[in-house]
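Only a single protein chain was left out; the remaining protein chains are all shown in position.
After this line comes chain A, so read on.
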Amino acid sequence: MAVAEPAAGIQFLLTAFAFAALVWSFATSDFSLRVVTLNSHSAKPMLYKISGTWGNHEGSMLLWVLIVTLFGAMAAWFGGGLPPALKARVLAVQSAIAVAFFAFILFTSNPFLRLAVPPFDGQDLNPLLQDPGLAFHPPFLYLGYVGLSMAFSFAVAALIEGRVDAAWGRWVRPWTLAAWIFLTIGIALGSWWAYYELGWGGFWFWDPVENASFMPWLLAAALLHSSIVVEKREALKSWTILLAILAFGFSLIGTFIVRSGLLTSVHAFANDPERGVFILIILGVFTGGALTLFAARAQVMEAKGVFSVVSRESALVLNNILLAVGSFVVFFGTLWPIVAEMFFDRKLSVGAPFFNAAFTPFMVVLGLALPIGAILPWKRGKLARAAYSLRFAFFLALALAMLVWAMQTGRSALGPVGLFLGAWITFGAFVDLWSRTGRTGKFARVLRLPRADWGKAVAHTGLGVTMFAIAGLMAWEVEDIRVTRIGESFQVGGFTLTLDAVERVPGPNYFSTMATVRLEKDGRQVALLHPEKREYPVSRMPTTEAAIDYRFLRDVYVVIGDRQDDGGWTMRTYIKPFANWIWAGSLLMAIGGLLSLSDRRFRVAAGARKAPTGGVPAE
């Protein structure tokens, strides 16, 4: 058992060495490597040469397995407080996952394949991927996906030991939190990238690949909440174990969806069935094995805590039901086209309108219930009491929504409903913090609350902000499409836009058609915007670079299109209210997670002599 620790460390160091070698090949444009030739070009900026390492199938799988071993090494080096047997089992499971993926890389996607005759230059990375937002999107997403492997390993180790107690809950929670934080940041980065890069300001498309990252996020969020119940009340144990297995299972499904190209979408850069089958086998062995183990051992974990129907525990059960069923709906919708084609011989699509209709209600109910559930005490609570302490939050949110409803006269109810939900969750979080001080009015007591309480309030506020922003953006967006000649002005939503010039400008590895657009409000210049169209000669792909004037309450989003026969240019202008708030809310959620992760109880476990640091340094 003592072998596990150094083995995990060495596994990580050797994988890191291989990854570093690959990064080096990309950085120095070593075209004798097949992946480098296919995905890089000597004229590409250094940032994208390096990010090109994971901008392709082989490299991204190596990054995946690097992160698996990184988490294993972290547990080996910093998991000092873990009982030796549990630790060895956790590391064994973690390394088994790594081995499966090493085999996958070795047999189906070796990044170090050489070309007999190296070409003079490479074929360049997909220009859409040459972007700072996307350079960091995959690593964060992978840290999240793979971080869930830690929760999985802990769950399987606990099943093998047949013991799940409060201490287990405390050990597994930091890993889940860290994974969830990374997933949150990764998804937000991807969505922000889509917003400014794809040219019409969409931020979420319910694309299979997006869903693949969203399902683990939902389940990780559920797991976060259920592991609190295990930790504080020793209930919901078997469900938490099951969630941990499912969360990582969905990460594997996500990897399968992206890597197999089964559900082709913008993101799929691999269309090889052999790889898909291999990942499917890994998926089957690990989740199938874990679920079998679960079925055999689940009954030994009896719940200890007793609580009444109205209590924090019940509220967290509701939270878990809504998140898990929501993620099930996403899963079903994502896979339905394949099921329908295979079993019912129908070729059909399931797209954004379906998910908006079928998934959103769960989040609305979650938002409505959240402040009440968050303020209920453990064990036994009274609904009337919770409602009483939340009365101001409720009526303030309602008043705001009514005001906006009256102001917008006759537009969809989406905006006011979103505002109500957002305000209700946010004010509810404040009330919760306030009530924790015993309503004494002593502000200093708020500051002395445990960081976990702050984390909870901040993360919930973030959720409220994001919910409101999504509703606000969808309800109040203004769009304008027209042909404009150089020198002409036009009005959009209270702004005056003037197309001053269109020039051709060379970039490092592309040519750009760059417009200069003056944005004015009430006769005063607000900004000078430069929307571009770029042409990448090596890959012969055009991209659009929207020009965005970011402001607190709204973005002005300008895109330049084609030159028309009469000498004018197609221009699209959008006023996007509260767009920034979507990502600000996601950031708040991540910060809330970080605060919670840094809570004292994870560093100083009660009763333990050594101080185990469960978490990874989140940066």
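Worth pointing out:
By our rule, contacts are C-beta pairs under 8 Å (C-beta built on N, C-alpha and C of every residue); 3 or more make two chains touch, one makes a residue touch a chain; residues count from 1.
We take it that contacts and distances are computed from a predicted model.
Its record in UniProt calls the unshown chain "Cytochrome c-type biogenesis protein", which is the match among "Carbohydrate ABC transporter permease", "Phosphonate C-P lyase system protein PhnG", "Cytochrome c-type biogenesis protein" or "Thioredoxin". Screening A:Leu398, A:Val446, A:Val483 or A:Val502 for touch with the missing chain picks out A:Val483. Of A:Thr292, A:Ser308 or A:Ser435, it is A:Ser308 that touches the chain left out of the display.
The chain not shown here is touched by just one of A:Gly333, A:Gly428, A:Gly464 or A:Pro531, and that residue is A:Gly333. Within the set A:Trp24, A:Trp200, A:Phe392 or A:Tyr550, the residue that contacts the chain not displayed is A:Trp200. Which of A:Ser42, A:Asn110 or A:Asn126 touches the hidden chain is settled by the complete complex: it is A:Asn126. Interface residues of chain A facing the missing partner chain: 126, 200, 202, 205-208, 234-235, 264-266, 269, 271, 302-309, 313-314, 317-318, 320-321, 324-325, 328-329, 332-333, 336, 340, 343-344, 346-354, 357-359, 362, 481-483, 533, 539-542, 561-562, 570, 572.
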